[in-house]
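Heads up, the thing below is written out as structure tokens.
Omission of a single protein chain aside, the complex is shown with its protein chains in their original locations.
Note that the chains take the letters A, B and C in the order they are written out, and that residue 1 is the start of every chain.
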């Protein structure tokens, strides 16, 4: 039995990749490709079981509400899911226990695994820093993923009762030691020829542990999207973050 | 309350490090330092609760038996624990349910975490290879840690139903593609200036994930030994592998 | 004054990139785009000063002969230039001292610089090994660039009178220590998600030096091609290898 998938935002850059990936998956079947100016109402007629939504913050809530009300599971990559929006979705789901939604800010398995491993390792090392490296067209520094990773590390350090990382620096040029995100140092490199890369460095007496993720192509999100589709079939309620559907 | 620790092999290279580390730990107290020509019988008189054993395959079984019989918990780093030896220890412990033994082939937290993370990541990537890099004085290639990591990856790949890693090589110089350990390629670099290093590389469409461990000093084993001492206080029976006492 | 450039093989993958790159260069002007079924005789009419040839081993010699005879300088990326072919070109150029030809097996500046730096560093380190990492669709192992780099290192080691690299390996799995190219160990990794990468590792007492080149796109050849065009304007005779026109 194949999973019947509808793709919202089907002609966007991500949506188009999703269409290709779903078509290539032996256990899935694409039953609807819906773009900006088309109605989601067709989804029920074609019997969509799962919807993948890479649309726009302006329309994603309407899409989601429709899917929840019609018992179509959703995998959402559209950005802008504030805690308020997540609460709204939780409210809808409370009224509809048979529905299920998976929202993921990042579908790159390597990024998700990196964050998870960083969180697990953090409690065991006195030192932790992050270097993220991106193409020079990126507007923000540090990257959202790096900032989120830093928060996860900081949380793990706190709950393990670790002291501040050792650092005897007494004389530093402005900026040399990077940005502080929740007490974790983050360094942002911007270099022609790069795409999106991150290194998390942990250090203790006589050893270091480095977790590096290199992402070259948005195709790298597709295994995560397919994994999300397969997982949401068996999950009701709201799940935030792909890490929660990985076998870890 | 501090943990009363006895060190066996106390004047060996590892044992001496253990003595230092235990002395520096605020929650431990060293109550015995016993070396090759000294008797373990003193351990009971001084009230040792946990013994750390970095001795020799020839004497470790006698040490262990004594500790099990006298309800002293053991953390063992001595090598040579074949499945047969492990079974023997399990037999002793079956008769003494209040006793506890932790045997670990590797106390470097970074190595243990690397192996664990490699095992967790393996199911998500079509490709996996290992590069291990050591000083040129090392006799075996690949390293034991690399071979063990390869086996863990291979096991995870098999249980996830993964195909063989893609590889279109049709023309290769002998040795170029490394050694095969359970169908995982392992490459061994030997270079002056190196100590002990390992990179596990995973690759999928458009992304790679790399887990690297650098070990510069046997001091790097000490946090793992202390962690083992703290853990074995609360564990009866036989535990093999430090990964089983980490919070993962 | 702009350089008047003709592109041979203009509709091939590399040729098309060259056309774009020449058009974007402020100091060049494209005056001819000639493909497989078109004649090179137009080059004289349009006043081409330099030709860039990414065609095919079957036609490149005819192209080159025509350019040498008509005093058009050439930058050649087409493969297959055996020493015999190079001698033939040298013969033509001997009769035509005003002509100039640059043949380069590799236009990626990073690859050319890596090889040059590796050659320069080699005499100073007892140990040297190469790790090359490519996508799993590659047919040969090691890569041509890695094999060439190994030869350059071996040559530098020999002329500096270095002994064999230290290596105490007595027990190795088949292939673990890589392939031997002129006595230099080369390891070939094939991994989904990779493109074309190379690490040259040098090691001595207490230190290592690593030169890494990552190539993600054939666009990376274009700065080297443009540099070749600018250089060949001022060079008569045959030049083999882009390293000879770099300022090093």
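One rule holds for everything that comes next: contacts are C-beta pairs under 8 Å (C-beta built on N, C-alpha and C of every residue); 3 or more make two chains touch, one makes a residue touch a chain.
Since this is a predicted model, take the numbers as computed values, not measurements.
Novice: So which shown chains sit in contact with the chain we cannot see?
Specialist: Contacts of the omitted chain with visible chains: A, B, C.
Novice: One chain is left out of this view; which of A:17, A:129 or A:243 touches it in the full complex?
Specialist: Considering all chains, including the one not shown, the answer is A:129.
Novice: Of the residues B:16, B:59 or B:216, I need the one that contacts the missing chain.
Specialist: B:216
Novice: Tell me which of C:28, C:75, C:89 or C:108 is the one touching the absent chain.
Specialist: Considering the complete complex, C:108 is the one touching the chain left out.
Novice: For review purposes, identify every residue of chain C that touches the missing chain, sorted by number.
Specialist: 108-110, 113-114, 117, 120-121, 123-125, 202, 204-220, 222-223, 227, 246-248
Novice: Can you list where chain B touches the absent chain?
Specialist: 193, 195, 214, 216, 220
Novice: In the whole complex, what residues of chain A lie against the chain that is missing from view?
Specialist: 125-129, 131, 133, 136-142, 165-181, 185-194, 201-208
FYI, only the chains that are shown with their structure count from here on.
Novice: Going by C-alpha centres, which chain would you call the most central?
Specialist: If we average C-alpha coordinates per chain, A lands closest to the whole-structure average.
Novice: State, to the nearest whole Å, the distance from the C-alpha centre of chain A to the C-alpha centre of chain C.
Specialist: 40
Novice: Multi-chain contacts only, two chains or more: what residues does chain C have there?
Specialist: Counting only residues that touch two or more other chains, chain C contributes 193.
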